[in-house]
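Dumping the structure here so I can ask a few things about it.
Of the protein chains in this complex, one is absent; all others appear in place.
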Amino acid sequence: MPRIPILGDTAEIAEKGLGGLEHNFLTARIEDLVNWSRARSLMPATFGLACCAIEMMATGGSHYDIARFGMETFRASPRQADVMIVSGRVSQKMAPVLRQIYDQMMEPKWVISMGVCASSGGMFNNYAIVQGVDQIVPVDVYAPGCPPGPETLLHAIVTLHKMIESDELVKRRDANGGGAGVTVEQRDGQTATQIVLSR
Amino acid sequence: MSIAMLSALSSPLAVDPLFVGGVGLEEVIIVIVKVLIAFVLLLVAVMLMIWFERKLHADMTNRMGPTIAGPFGLLQTLADGIKLFFKEDLIPKKGDRFVFQLAPYLTLIPAFLIFAVVPLGGDFDNNDGTISVFGNTTNFQLADPPIGVLFVLAMSSMAVYGIMLAGWSSGSKYPLFGSVRASAQMVSYEAALGLSLVAVLLKSGSLSTHDIVAGQADGWNWNLWITGFIPFIVFMIASTAELNRPPFDLVEAEQEIVGGFHTEYSSIRFALFFLGEFMNVVTMSAVMVTLFFGGPDGPIPFLASVGWLWGMFWFMLKVVGFCFVFVWFRATLPRLRYDQLMDLGWKLLIPLSLGWLIALAVLDVGRDNGWNTAVVGIGCFAGLMVMGALLTAAVSAGQRKRLAGEGFD
Amino acid sequence: MSEESDTAVADTPVADGPVADSEAPAAAEAGSQPETAYGVAVTDSRGQMVLHPDRETYVETITALRDDGFVSVMDLCGVDNLNRVTRDLPVGVGAERFEVVVSLIAHEPPRRIRVRVQIPENDPTVASLFDVFPGTENLERETWDMFGVTFDGHPDPSRILMPPDWQGHPLRKDFAVGSVPVQFKGAAAPR
Partner (left out) sequence: MTLLDTPSDSAASAASAKRVFLRDETSAVLRVDESNIPLAETVDIDPMSTAPMIVNMGPVHPSTHGVLRLVLEMQGEQVLRSKPVIGYLHTGMEKTGEQLSFLQGTTNVTRMDYASPLFNELVFSLATEKLLNIEVPPRAQWIRTMMCELNRISSHMLFQATNGMDVGAVSMMLYGNRLREETLRILEKVTGLRMNHNYIRPGGVAVDLPDGWREDIGGLLDMLPPLLDEFDQLLTGQPIFRERLQGVGAINTEECLALGVTGPILRGTGYAWDLRRDMPYLKYDELDFDVIVGSYGDCFDRYAVRLAEARESIRIVRQCIEKMPTGDYRLQDKKVTPPPRARIDESMEALIHHFKIFTEGFKVPEGEVYVSIESPRGELGCYVVSDGGSHPHRMHIRAPSFVNLQTMPHMMQDALVADVVAIISSVDPVLGEVDR
């Protein structure tokens, strides 16, 4: 018996009826729809640091056109952003700010570490630079290069798309207690702030 | 709600021929269908408008725009919407909880309501613009209150509250800036908007949108020509400012005040603002088409064979034309500064539309009384010139004083 | 060394510059005793005139230079000479651990001059140039931040590049260069 790509093995269908179908085709999981939309509508936070930020701008330019992925909507407000592209070296002075921006972003959120300086400190192994932004925020995709060309960044973005669509990230965040409902511990003895959820 | 109650409610407003012979079940169903059509049409139009803007702007800058969400990226807006719907929401602790939640709806709902009074189609060339459905005659618009234009103005003023309250209730500084800017900007441009509208009302003699469209039935009767362009230009600029579209998007100027009033908004509430902004673009385009461009009236006369779709086709075409202009503005024009915006509104648009209105009125009175049109016209022109000169002198005197460091208080 | 390859050859004031003409003719004449210009010792470094005032005459020297047509301070930076004994200093100028180096420029005719002040380690203090050239404000702040040299009379003596609560002065030679543990202290504000 031939095999129909969308339905599955026709012999099994003939034997078991609808139970022989490989998957439902009248209904689908809403999770797939959500992942589909998340992957196609990643809004990056406007977060440029150093050389890599210039290449990030170039990625938004006419030659590379990040808008193809629906990502030209750089959001200035971290509340509305989905992905933070850490583009460049993170200094000790910038680290708290970067973490604050990350905390201000709403779940689900992702981080791309762009360039070697963000990923590992790069050539600046000295007093001023944080040796890898993953010491501060959880990084999902690392883009290598100094600076990574726009093609590399696009590849990182497509990689992130695939990860989002394959649902890996949401599971990971569930596992480590991420997601909505967390509290942020305050420095110097201030009270912890409960994040108000409306739904 | 019983049908008798509905009838009792609607009888004072029964301008629509649908309700002339009393209200039965059929009429109610027709109204519900009309509501659904208007609602769905507007939502789809907004979805396509957002896609259209992104694609068109991409085209103007040698790019491709969204491509991966659906064919030609058509589903990009859908993806954005679903994603935002499933995103975490936040209400700032320092903000006013109730107002913060209310504000997005205050911007969205007026945009819907404005669309309700816009005639979408119908044959105004051969009859009075009504169509027949199941033997009932009705207007091709959701509602036709006798105060249609006032309703449009009232609703567009309501939208100010949404933006103002959103900024105020966020409890943060940049949104506050945006909110202060919004209230000043939108209130001042409301005046110019209203004054340019009065010119249309003067010519149409009615506040009903249906009557205004009916009065422009032939291509040469469009209010655009009859009122002499100026009210349209003022209306166009004022409505751009009213919509917070570039070059008047100071309220949400990303480079200056981050996100403006919606800085603290995320998730579905931000989506509502997003939707509301583009919905306003569509409805304002529709209002402009209604008021100045003859609504569903097209250059080629009504073709009975195509039915009501013919008028709708022209209507849509004109709306898309205006949407194009709005995107074009965004792609080319830098943003105005706050004081320049105020100058433009108060010192140019309002005097101009006021003066033009007076001139139109004088010409009308002159025609009614049989005065010599040439003499009246030249008199009006001279009067406008004198007014303009006086205003310029006043403005420059004020500027000199300000530069010299003398206050006015 | 040929002439067109180098900036300083064109603007070296030592031979016939107006500096030599106006105030310090001694600078032009080579001699065995230490040369002076503007009343302070002077050396030549790769064709560039370098003044070596002491801390007391430092501001006076800069002021004199300004009155002589040096319109701008281009650069001000510190140097840490820990463990470096031999240096090209004129006779009579004692080598100290820190140096503050000021580069000035004159536009008509185009010429440059450099001023080096020795700052002792036990009292790293020097007068601020803010009242002569306000453009040194950021540069002096940077020098304090990086070397710990205090500038008396500076309007805003605070760290400029490092975080305000940073310990130490990174460009000192006894400050470790290598990677330091992340001094990350967590988010400072609620979401």
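A few comments on the model shown:
Going by the order they are written in, the chains are A, B and C; count residues from 1 in each one.
The rule is simple: a residue touches a chain if its C-beta (ideal position, glycine included) is under 8 Å from a C-beta of that chain, and two chains touch if they have at least 3 such contacts.
If you're wondering where the values come from, they're calculated on a predicted model, not measured in any experiment.
Though it is not drawn, the left-out chain touches A, B, C in the full complex. When the full complex is taken into account, the listed residue touching the unshown chain is B:P246, out of B:P246, B:G276, B:G311 or B:G355. In the complete complex, the hidden chain is touched by one of B:I82, B:L120, B:V258 or B:I350, namely B:V258.
Subunit B residues in contact with the hidden partner, per the touch definition given at the top, are 57, 60-63, 94, 171-174, 176-177, 181, 246-247, 249-250, 253-258, 330-340, 343-344, 347-348, 388, 391-392, 395, 399, 403. Mapped onto subunit C, the footprint of the missing chain covers residues 1-2, 4-8, 10-11, 45-46, 48, 71-75, 77, 79-81, 84, 86, 88, 101, 103, 105, 107, 110, 112, 114, 130-131, 133-139, 142, 146, 155-156, 158-165, 170-171, 175, 177, 188-190. Within the entire complex, the positions of subunit A that touch the omitted partner chain are 46-51, 53-55, 57-58, 60-63, 74, 76, 88-89, 91-94, 96-97, 100-101, 123-124, 126-129, 146-147, 149.
By our rule, only the chains that are shown with their structure count from here on.
Distance from the centre of subunit C peaks at B, each centre being the average of the chain's Cα atoms. Rounded to a whole number, the gap between the C-alpha centres of subunit A and subunit B is 38 angstrom.
Averaged C-alpha coordinates put the centre of subunit B at 64 Å from the centre of subunit C. Each chain gets one centre point, the mean of its Cα atoms, and the points for subunit A and subunit C are 48 Å apart. For subunit A, the set of residues touching two or more other chains reads 193, 195. Listed for subunit B are residues 90, 93, each touching two or more other chains.
Note for the complex: subunit B touches subunit A at residues 54, 58, 61-69, 73, 75-76, 78-84, 86-93, 101, 254, 258-259, 262-267, 270.
Against subunit C, in their complex, subunit A makes its touches with residues 92-93, 95-96, 99-100, 103-104, 121, 125-131, 135-136, 184-187, 193, 195. On the subunit A side of its complex with subunit B, the touching residues are 33-34, 36-38, 40-41, 46, 62, 65, 67-70, 72-73, 75-77, 79-80, 82, 106-108, 179-180, 193-199.
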